[in-house]
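Note that one protein chain of the assembly has been removed; the remaining protein chains are unaltered in position.
Letters A, B and C mark the chains as written, and numbering starts fresh at 1 in each.
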């Protein structure tokens, strides 16, 4: 056993670092570092830079323009990109939708959709959750009724992240209302500009417009937008959720956020000394740092075993739970560091090019919004409660009843 | 609102203090303070002293020799007695069995049993739990079959505390095997010296003989040992468990144990300073101290409202959960204070009159056994999981399904 | 020993609760609600009869702030309480009647984690004083007709009254995450009048103590609201074909939370009782309460968001302000770490 990178992995890391140094625009990394709000154009710019280098589709096979990287390479890239304050790669098209199309789509669908993801022609969003179907995703009620060569879609999706940036949405829809819950669901791709699709913004508790409701009223969708078989969509959704684990534990993001937190509390003071030297704060900081160091290794162990064996749902669930907990704890410590200055609510200060005088320390404006926004981590993508159910049945093999 | 004792309560407290100072034998209080193991004779001695003063039966009506105290008086007595290191009053006879007899027993039963509890002629123990019925108490299987003027009892009880000191046992037995779980249970008093009753010790993980198994083989019990109505025993058991709340939160015991812990860590050192000044240990000690101070008030609030309204099962459950958690945390901090010297396992040092040289600090021999022994608190008398169920249904009114 | 409210306290709680629940509009933006609340006796409850009020005990303050918490009302209750307390016998009638608004400027911009320390200086200037310093965030500073500012003068800490229109006063306002507005107050050789008792430092310590107890009770009111709102939601929201409140795991978490909330109320009772009884360890008991409120409050807010799920992540979520306010209370007037360390330090003293 050893945790050292091999010479070839070290070389790869240096390559990644050199790329980031040369190609990541300072304007973007400054915004990410300072937790400013990114625009659609910001994400597109970064996607396009990655695509030029051939590094956008880290989990696709090389024949479709993917990197063909090992999980360790993907992990190295994730950590280095986060450390350099690169914008996140928005996952909905390049990792989520593409994973399902690559595995279950027809050749024609691959040719039709995959290149447009890479070159930025399509921005995909996800239509899974519904107002009545959150943790109980299979309880969804949006229907798609076959009518000649089309489906007619009616219903409502919610929590659609970046729906206002997207021109395409992949949805779970109910195609057999008589079947048992999980068995009547299909996986359908829909153009957002089809008549009858309506998008309404949801403002989050931190004041940000990030997610949306999407309404479907008699929306006519060509049947060749169906991915895989009719009524088999639940299988594809499960595949999608378990498929992409490199990022589940949020190691890159948390590592970068922890470094930022440490810089903050080295200058923030209490009783004339750095807050980082207050014994109780230092202990809480250390606990998170240790938990993250442990999780980094847990993540690698699980990634490597997934490389050589079937991906385990329970491993993903463990990484999701602890990864989101650690990430949230870091945002909470930043909020605490800001103390009374977490209260002023200055959305303008989170925009690029804000020139006003900061209120309190410069990190303070983002502290509370960032903390509040990250409460979503333990709720979405299968709440942590649902993840514990998965662990109990899949790993611990505890009886249902 | 105020938390001050009234003049009459203050006078009562002084009376209690004076009594304890005059009447509590130093030999006993030394043993209790040093966590030595008490013998049957020790308990009997203290019961008899209390009885002489008329203070043994704190919850009985005066006509049967009880004190007639208010809940505040009972609370004051509990705290003062614990602070003075008085032995606990063993509850099985004087508070548990007596409560049921006083409420549901016949006049003849009261006359037959109550005086003998006060004068020490009878030592009662409890036969509720069975190997297959722990948290699920109503799952008990010991049977009592009517045969003329007798019942014939067969089955097994377990976790019978001080069964080896007792000459009587009150049992829950199944008298109607056809009825629904809770509905076929009766409350039966049994002489331990009846043929067919057999007692076997259980040694606890700290090496102590405190609990027992009790086996019943064709034990013939006179039918007038039945308390209340046949098949109504579950009601009496619930009454018994909810009835006596003054001590549920263990305030007296925990307050005395916390004082002892503070004395220990004022002398135990780390890096040349008292352990009590180590910032992390001090913080953990402070958290327990604050929790206990809060609980003291929670306890009083709930006691006073139970005085004026029907006792709430949920209040009892809350006091049981938090009280046992606090008590356990104190034992854990003592164990941690002993550090490496919690490891030597010296049962001899827990006996009265041990004259050997101590190993490590003088409190160390009891530290680990006391910690281990107190793990029972969250398991017995309705595990804390069962208590949370009670809160969820009784106080939070959450749906069953 | 007595855990009942007095008849007057119960009446005040009822009428205040009724007003805030039914007639109050947090977005009114003028002084109509403040006048109405003053008439209900909210401000009068903060002060004893010698100062124009009819209350003045810590439990009188508690009764008011518990109701404020339930409604997350944003009127200048805390500034009024603290400004008035700091001024002692100098408290003006216009404060007690609610006809003029007061802010209390104590927290310093540079000392975010030292709630008891002040750098602002006061130098004598003829019959008056001149103040220089930077206070922030100060709640209600833009609306205030008068500002009570804590400063270090030649004889130590004291309170000073500042007219916001004076020279050398600059105020920069902003909205607050938990509702209402606050601002930065910069004083540059600003004229001021010394107010309050001769021993300014003890008066300010008392003021901070009663202000902290007020925050604790505000938090108690918020926690009760969040518990009840979460339980209500658990009874109606269904997932997997059943009410989420029927899931054992959520039941047990809510049971533990309910105990924590009872304990937090007890902590707040202890603090108010210690002040009213003039106990020598009152400061330590207040720190115990603020520590308890800080840790429990954050847990209550986070659990109520988690159990509500996605809906709690939205701006529209009816309890959103409760959750934000509760979290922020945890890190004002010293956070849980601060008060835990203070509890330890005061034991040694």
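Methods note: a residue touches a chain if its C-beta (ideal position, glycine included) is under 8 Å from a C-beta of that chain, and two chains touch if they have at least 3 such contacts.
Not measured: the values here are computed from a predicted model.
Visitor: Can you list the shown chains that the hidden chain touches?
Guide: In the entire complex, chains touched by the missing one are A, B, C.
Visitor: Which is it among B:202, B:232 or B:394 that touches the chain not included here?
Guide: Spelled out, the listed residue whose C-beta touches the missing chain is B:202.
Visitor: Which chain B residues would touch the chain omitted from the figure, given the whole complex?
Guide: Where chain B meets the chain not shown: residues 129, 132-136, 139, 158-159, 202-205, 207, 211, 268-271, 275, 278-281, 284, 332, 335-336, 338-346, 357, 359-361, 368-369, 371-372, 375-376, 378-380, 383-385, 388.
Visitor: Determine and list the chain A residues touching the chain excluded from the picture.
Guide: Output for chain A: 1-6, 9, 72, 279, 282-283, 286-287, 289-291, 293-298, 300-301, 304-305, 317-318, 321-322, 385, 387-389, 391-392, 395-401.
Visitor: Could you please point out the chain C residues that touch the chain left off the display?
Guide: So the residues of chain C touching the unseen chain are 247-249, 251-252.
Quick note on the criterion: only the chains that are shown with their structure count from here on.
Visitor: With centres defined by CA atoms only, which chain is the most remote from chain C?
Guide: Farthest from chain C by mean C-alpha position: B.
Visitor: Centroid of chain B to centroid of chain C, CA atoms only: how many Å?
Guide: Comparing mean C-alpha positions, chain C is 42 Å from chain B.
Visitor: Approximately how many whole Å separate the CA-defined centres of chain A and chain C?
Guide: Inter-chain centre distance comes to 38 Å.
Visitor: Please list all residues of chain B that touch 2 or more other chains.
Guide: 279, 283
Visitor: What are the residue numbers in chain C that touch two or more other chains?
Guide: 250, 340-341 - these are the residues of chain C that touch more than one other chain.
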